[in-house]
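With one protein chain held back, the other chains of the complex are shown just where they sit.
The block that comes next holds chain A.
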């Protein structure tokens, strides 16, 4: 990832966001992201984001869980070490349903959560740039990326026109890095010294 320049506008209510997002997209500005303290239904569509397919991934993990557990139990009790339990069939499908079901759910849930963390880059010690610390509290932060063609002053007044307050310009790293939140670390910080030393 790279350090880019952004113009940041803050909203105090969520309703104007829909209109604002629409205008930003219409004008042709590059909408980087909107940060909100809680999920706002419909905002993702307004921003033109495609639907997530994380549930499809969950379905695939579930299928894996079902088939792997069922075939594992079948192999154990019919091939590897068949038990004679009162002459009952070795392939005792009804008795295996509970474990198959539990393992299906386990695989689907663990897999989905890991996929979610991977897609959103969430993990302990992951650090990211936060444009506005109050966007996890009560503010809605709209971030627009500056391209070489963008006129910052024009963009700032445009944001003011659509209802944003506290407009400011920030240079920010778009990716994540390993760091701690009690230290003011930036990506690649101090590494040039290491190289020169």
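To be clear about the criterion, a residue touches a chain if its C-beta (ideal position, glycine included) is under 8 Å from a C-beta of that chain, and two chains touch if they have at least 3 such contacts; residues count from 1.
One rule holds for everything that comes next: contacts and distances are computed from a predicted model.
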UniProt protein name of the chain not shown, from "Transmembrane protein", "Carbohydrate ABC transporter permease", "Hydrogenase" or "Pyruvate dehydrogenase E1 component subunit alpha": "Hydrogenase"
Candidates A:3, A:49, A:63 or A:169 - the one touching the absent chain: A:49
Contacting the left-out chain in the complete assembly, out of A:95, A:153 or A:169: A:95
On chain A, residues whose C-beta touches the chain left out of the figure: 14-16, 18, 33-44, 47, 49, 51-52, 54-55, 58, 62, 72-73, 76-77, 80-81, 83, 85, 92, 95-96, 98-99, 101-103, 105-106, 108-110, 112-113, 116-117, 119-128, 130, 133-138, 176, 180-182
